[in-house]
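Data block below; observations after.
One protein chain is absent from this view; the other protein chains keep their places.
The first chain written gets the first letter, and so on, giving A and B; residue counts start at 1 in each chain.
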Amino acid sequence: MYVAQVIINGIMLGNVYALLGVGMSMILGIVKLTNLAHGEFIVLGAYLSTVLAPLLGIHPILTLLITVPLMFLLGYLLQYLLIGRAMKKGNEPALLVTFGLSVILQDGMLMFFLADSQHISLPNGMGTIQLGSLEISTLHLMLFAISLVTMAALTVFLKYTYTGKAIRATADDADVAALSGVNIGRIYAIAMGVALASAAVAGLCVGMKWTYDPSAGSSYLLIAFVVVVIGGMGSIPGTLVAGILFGLAQVIGGASYGLPISYVLLLIVLIVRPKGLFGK
Amino acid sequence: MSDALLRVENLHAGYGDFVAVDAVNLAVEKGEIVALIGINGAGKTTLMHTVAGLHKPTAGNVFFKGEDITALPADKIVQKGLSLVPQGGRCFQRMSVQDNLLMGSYVRSARKNAKQTLERVYELFPDLAQMKQRPAGNLSGGQRQMVAIGRALMAAPACMIFDEISLGLAPAVINDIYRKIARINEEEHTSIILIEQDIRRAQKVSDTFCIMLKGKIVLSGKSSEIDSETLKKAYFGI
Partner (left out) sequence: MEKRRLNNGKIKVLDSLPMLIVCIAVILALYLVCFTQIASTNAMRYMIQIFLYIAMAEMWNLLSGFTGMTSLGQQLYIGLAGYSVAVATTMLHLSLGLGMAMGIGVSILVSLVLSLLLFRMEGMYYSIATWVVAEIFEKLFLNWKFVGQGSGMTIRVEPYPRIHSICIISLTICVCAIVVVYLLLRTKVGLGLNAMRDDVGAASAVGVNVFRHKLLVCVIAAAFTAAAASIFLVNKGIVYPESGFSISWTVSLIFIVVVGGSGTIGGPIVGSVIYVFLQEILARFPGWSNIILGVITILTILFLPKGIVGTLQQKLHFDIFSAKRFSYSKRK
C-alpha cells in the first residue's frame, strides 16, 4: 500500500512538473530557442495570482481568467518586438536576450515584491480524500486537474485549429510553412504567448503547492529543463511522461534530496543523450 | 503594367559577393506552361526562390497580376496566388498527410473552400486518400512529392512553380506526376513553371522554355519551334 501511495503522490506532483516544462518545451521545439527567462515568467504568474486573488476577492483559480490572457499578451509582444529581432542576429544573441530578460524580471520582482517568501493561500482549508487506505489531498487533486485540463487544451489547440497546425508545421519546416502562407514571425509570437500563458497556470500551481520568492525562477527553469530534456521538445505526451517520472524520483528521493536529484538526473541524461532522451 | 500573369524584370540576386541571378527578364502568361531549363548551379532555384519571396533580390522587380510583389515575404506572396513546390518533396514530416494538405489551405482565401479542394486533391492523387492519417515522414519520395504538390494546390494558386520534381524519383513515378501536372494546367487553367534538367521532357510538356546558364537566361522561345540540337547547345553553353 505504501508503494501505491508513493506512486499516486509522484503522479500528482509530476503533473505540476510537466506544467512547468510544457511552455519551455514548446519554445524549444517550435521557436528553437532556449528561453532562460521561463522560470521568471512562472514566478511572475505566481505573483500575479497571489496579488489578484485577495484584491478581487475571488478564488485563486479564477485569477487565471486574467493572468492567462495577460501573460499571453506579454509573451506575444516580447517575442514580436524583442526576441524575434535578436533571433535574426543568431542563436547566441537570442539566448543572451532571454538571459537578460531573466535578470531584469528577477530583480524587478525583487524590488516590487521584496525578498519575502510568498504563498497562495486557499480560502477554505484543504482536506484529504480517503480512498481505501490511500490518502489524496484535495489540493493535489486540484493541481492534477488543472494540469490535465491545461495539457488537454494545448493538445486540442495544436491538433485541431489552423493556428495550432501552423505552429506544428513551422516546428517541422519553417521554410515550407512560409510557402504555405504562414507568417513565421507571428506564429513564433503566438507560440511564445501560449508558452507564457502556460507559465501563468504553472505559477498558480507552484504558488498553491509551495512557497516561492523572486529568486525561485532559476530552480523552476532547471526543473522545466529536466522535463524537456527527458520528454523531448515540443511533445506534450512526452512532457507529461517526463514530468511524472521526475515527480516519482522526487517523492522517492524525499524533500531534502529533491533538487540535487533533479540536477544529477539532468546531467546524467545530458551526458548519455546529449540532445535529450527523445531527441533526434 | 502588362497582361502577363507573372513578370520578372531585370532581377538580380546572389549570396554575398556571388551573383546567382544576373539581370533576368521573364514573363509567364495565364494558363501557360513554362520550362526553366539549366544545369546544376545555373541559378534556376535561386531565381524562383527570389520570385516566391524566400530570397531577397539585390535589384529588379517581380510583378504578379500587375502588382509589384518584389518586397513581399513568402507568406504574403502565397496569399496573392503564387505557390512554389520546393525541391525534394519537402513536407511537414511529423504531421499526417491530411494535416499537410490542410496546411496548404492556411491562406485565408482558401480556407472557405478547403473541404472541396481537399476532395479534388484526393481525386487527383487517389494514393494519398488511402493514407490520410499516416505521418508524411513515413512516405516514399514520390508520395511525398505528391503531398507537396497537393499542399500547394490547396491554396488554389493562379501560378505554380515546381522545383525539379523529378529529382531522385523512378521514371514511372515521374511520368505519373507529369501527367497530373498537365491535368492541373488543363482543368484549373493554372500557369505552371517547371524547373527541369531533363531537356527532352521539358521541351515535350511545355509551351515555352527558358534556358539559364551562369545566372542569365541565354535562350528562350516556343517549345514547339526549337530543334533539340540548338537547345542542347544552349544548355551546355557551347
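Keep in mind that, in the parts below, contacts are C-beta pairs under 8 Å (C-beta built on N, C-alpha and C of every residue); 3 or more make two chains touch, one makes a residue touch a chain.
Since the model is a prediction, treat every value here as computed from it, not as a measurement.
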Where the missing chain makes contact, among the chains that are shown: A
Chain not shown: contacting residue from A:12, A:86 or A:184: A:86
Among A:134, A:148 or A:222, the residue in touch with the chain that has been omitted: A:222
Which residue of A:71, A:97, A:182 or A:227 touches the chain not shown here: A:97
For chain A, the residues touching the chain missing from this view: 34, 36, 82, 85-86, 89, 91-93, 95-97, 99-101, 103-104, 106-108, 110-111, 218, 222, 225, 259-260, 263-264, 266-267, 270-271, 274-275
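Here is the rule we go by: only the chains that are shown with their structure count from here on.
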Chain A and chain B: spacing of chain centres that average the CA atoms, whole Å: 42
Chain A-touching residues of chain B, taken from the complex the two chains share: 52-54, 73-75, 78-79, 83-84, 86, 90-95, 99-100, 102-104, 106-107, 111, 148, 151-152, 155
Complex interface listing, chain A residues touching chain B: 162, 165-166, 168-169, 171-173, 175-184
